[in-house]
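Worksheet: one structure, shown below.
With one protein chain withheld, the remaining protein chains of the complex are depicted in position.
Order as written gives the chain letters A and B; numbering starts at 1 within each chain.
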Amino acid sequence: MSVIDPVAPRAAGRPKKLIANPMAKIAALPMIMTALVIFIGCSVWTVVHSFTKSKLLPSSQFVGFDQYERLWSTRRWLASVENIAIYGLVALVFSLVVGFVIAVLLDQKVRAEGAFRTIILFPYSLSFIVTGLVWQWILNPDFGIQYIVRGWGFENFTFDPLHNPDTVLAALLMAGLWQGTGLVAVILLAALRGVDEDIWKASRVDGVPAWKTYIWVVIPILRPAFVTATVLIATGIVKLYDLVVALTNGGPGIASEMPAKYVYDAMFGKQNLGQGFAASTMMLLSVLLILIPWAIFEFRGKKRG
Amino acid sequence: MVDISQTYSASRRLDGAAGARPKRRISASRIMTYGILCVICFYYILPLWVMMMTSLKGMPEVRMGNIFAPPVEITFEPWVKAWSQACTGLNCDGLSRGFWNSVKITIPSVLISIVVASVNGYALVNWKFKGSEIFFGILLFGAFIPYQVMIYPIVIILREIGLMGDVWGLVLVHTIFGMPILTLLFRNYFASLPEELFKAARVDGAGFWGIFFQVLVPMSLPIFTVAMILQVTGIWNDFLFGVIYTKPEAYPMTVQLNNIVNSVQGVKEYNVNMAATLITGLVPLTIYLLSGKLFVRGIAAGAVKG
């Protein structure tokens, strides 16, 4: 037993350890590797190689913005960008509005709310492939909705969105919204349940009609939930791929092509890696354009809060 | 990044409506509410109904009639055919092959991704080290990067380590891309447990793994269930990674289903297609219906995946 030396209590130094908490660092290794190698490494690799003349194999011969010039002069890519813009905008607005309406309706102390909720959310559990194939069947002109309505006596009724370049996006929207709106509704419903009940008492005392309270009081309160839902939908839309493959495979013609599909086809179908890299870099850029303003908004909000 | 905690905790509050109280039991607005809800539900149920009905009809009846009508004569033949005889371009042994492939992919992917992510979450909460939060930030940010940006370099990596086309390569990919959301899930959960519990275990002499396995894991079964639900449905439904990182004979069910239904050869057997589609959707659908609120909790967090 050593006795403390009151004259020089600092005599014993800090034991030299090479790594503090070595176990924790080993355990976090998969996360560190994933973050560095995959999320940063692979992204940077792709961005860098989008400036090369990669074709069948990745090349390290830099060609400046050639791939991008070619990309933006390719009709299929331009169509893809236009499609995703239209689809994205409509899907975003529709799922937020419809999702909010459903959430409000479900919040009216309805009976069997659980059953309603189960029904509107179940498509979200399905694969986009399953969704795409079911809707392909329902929209099939020879058997589906067109056939039924004609059977009712409207002989000239046409409803064949899958084979009409002007309306094929509507078909994609019908399927996409079928799968995704339920989630928005559930997120907003959960947020609605977090709204202070006293607001309803106060608005009734003030004689404000319920719909006005929803628009002017509740929606601003739900802003964080709306932001969350918007970011979820938006980042999901950018990645839209499976649904298109299953429902239209990009057709008719190139009327329902999407950027994600362009990337896949360029990389694995046409052996044109450079185009794939350039297109995926554009996708990354568009996600950043959504994310960064939102991150700033969130960060500022937190600082103020 | 996304304010998950809010939707996440709120999803547990889903019981008990908080909206404006109706004045009378039956009123015009009441009828409107139920009316609109029923129409919406009709839209949601319809495809499921059509799938079910078509898959139970014989081909003659499908050709003749209304896809919404129930079958006159119920037959399970399309189901049997979809399961064991349906053809893709390559072979005609039905969806069963894809089903078993998906099982072989899903089970190890789910287990490994959960083990890795839960340990990550634990290390992030209880054993913070310099830079740990930065790595986590990158990880979360990665959840938003379109997969398309990373898929080709990963092909190269898998080729280099000899796992390209192998089921284990796909397992690795699922583990990687499941990591952000699962780590977030576990990190938030472990952070919600009292810190004093962790301190008490340290005073009691438990080490890194001792605290994890003996103290934290037994307390965290709900979150492991949520993670399991999230991963099983996510991985089962995956199409993109399956089609890129596996060979045709190892294709998961979704890829095989798409190949069966969208194959251009031969006569289209719509009843078989619908049976195949339904069979593929059955696994996540069952999980959804059985797990109820836990599923909502999972997707509220998992939705970040987009």
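FYI, contacts are C-beta pairs under 8 Å (C-beta built on N, C-alpha and C of every residue); 3 or more make two chains touch, one makes a residue touch a chain.
Criterion: contacts and distances are computed from a predicted model.
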Listed names "ABC transporter ATP-binding protein", "Heme-copper oxidase subunit III", "histidine kinase" or "Spore coat protein JA", matching UniProt entry of the absent chain: "ABC transporter ATP-binding protein"
Specify the residue from the set B:K104, B:R202 or B:K268 that touches the hidden chain. B:R202
Absent-chain contact - pick from B:G162, B:G210 or B:G292: B:G210
Since one chain has been left out of the picture, which residues of subunit B touch it in the full complex? 194, 196-197, 199-206, 210, 214-215, 218-219
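Simple rule for what comes next: only the chains that are shown with their structure count from here on.
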Which whole number of Å gives the spacing of the CA centres of subunit A and subunit B? 15
Quick one: which bits of subunit A touch subunit B in the complex? Just the residue numbers, please. 20-21, 23-25, 27-28, 30-32, 34-43, 45-47, 58, 101-102, 104-110, 113, 116-131, 133-138, 140, 143-144, 147-148, 151, 178, 182-183, 186-187, 189-195, 197, 200, 204, 210, 213, 224-225, 227-228, 231-232, 235-236, 238-239, 241-242, 245-246, 249, 259-260, 263-264, 267-268, 273, 276-277, 279-281, 283-284, 287, 291, 295, 298
Which of the residues in subunit B come into contact with subunit A in the complex? 1-4, 6-7, 10-11, 13-14, 16-22, 30, 33-34, 36-37, 40-41, 43-48, 50-51, 54, 62-63, 66-68, 116, 119-120, 122-124, 127, 129, 132, 135-136, 138-139, 141-142, 144-154, 156-157, 175-176, 179, 183, 207-209, 233, 236-240, 244, 254-255, 257-258, 261-262, 270, 273-274, 277, 280-281, 284-285, 287-289, 292, 295-296, 299-300, 303-304, 306
